[in-house]
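What you see is part of a larger complex, with each chain still in position.
Per-chain residue numbering starts at 1, and chain names A and B are given in the order in which the chains are listed.
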């Protein structure tokens, strides 16, 4: 982008800064989870405040004893939001495939988030099993966005077998610690030919901005919003933070200096 | 004639024969909001009226809930 453009044209440019996943175009780069909220109404309000276009959802058994308990889709309309079914809680490829086949039948979507966990303490992915599950799902016609470690070598493998988005963790799920290893995230972004989204570990607005400044295509978060004292306001904060980080990345930051450099000219002093 | 099936891990006695559609109706579950697996095989929504539940069937009925 040339630096001559006026602010107005600029806004144009930015409003045109969209990204694509599995053939769909999105202008929001913030994907939010739908867990841990006080209730579905708060969840829906947060989705509005976040300006989200995609929400992750889990697949679970219906409650037979109370079939009329509130349902997610009565609050968050699948026609307005892209539902991204995840496999949270799955520890094997088979569980993941089975879960997502049910999701596909329930919702009719083939865009899914794969998540095969390695253990319950870290909720880190089991990467070899994730790789295997991704292959099964892709063979079965799914579009797989994959939760993974920040290991660039494994990220490359996942792209090679056909995953449509790479989603390395910033820090342990629900930890709120922010990007722990910016070098690995940067390496993953540099080598990727598909969208890279930071998934899990963001704790506050600056964490999301930092992830985007590294060049991520988007950020996925849940706890940072749902567990804020004021989830709705934090959702809005995250919307701004993701835009801020994205624009800063596109704008190209100033170089860092070890010493000072005056902002006011020294000439013409009285 | 009554049959026993397992739904979401719990045993249930039902008056058969009945279709998947009839079962969902019986359970008061909106067919368009759930997905159903019968003996590890997904039953497409379009087959709900024709697929009949049989004794010993193991069924999973799921829907979307909040999740990260």
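We adopt the following convention: a contact is a pair of C-beta atoms (placed from the backbone, for glycine too) under 8 Å apart; a residue touches a chain by one contact, two chains touch by 3 or more.
Keep in mind the model is a prediction, meaning the values are calculated, not measured.
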{"item": "Full-complex stoichiometry, written in the displayed chain labels", "value": "A x4, B x4"}
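Everything that follows uses one rule, which is that only the chains that are shown with their structure count from here on.
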{"item": "CA centroid of chain A to CA centroid of chain B, Å", "value": "34"}
{"item": "Chain A - residues contacting chain B, complex", "value": "33-37, 40, 43, 56-62, 64, 67-68, 71-73, 83, 85-86, 88, 98, 101-103, 105-107, 173-174, 200, 222-223"}
{"item": "Sites on chain B touched by chain A in the complex", "value": "7-10, 27-29, 33-37, 40, 42, 44-45, 60-68"}
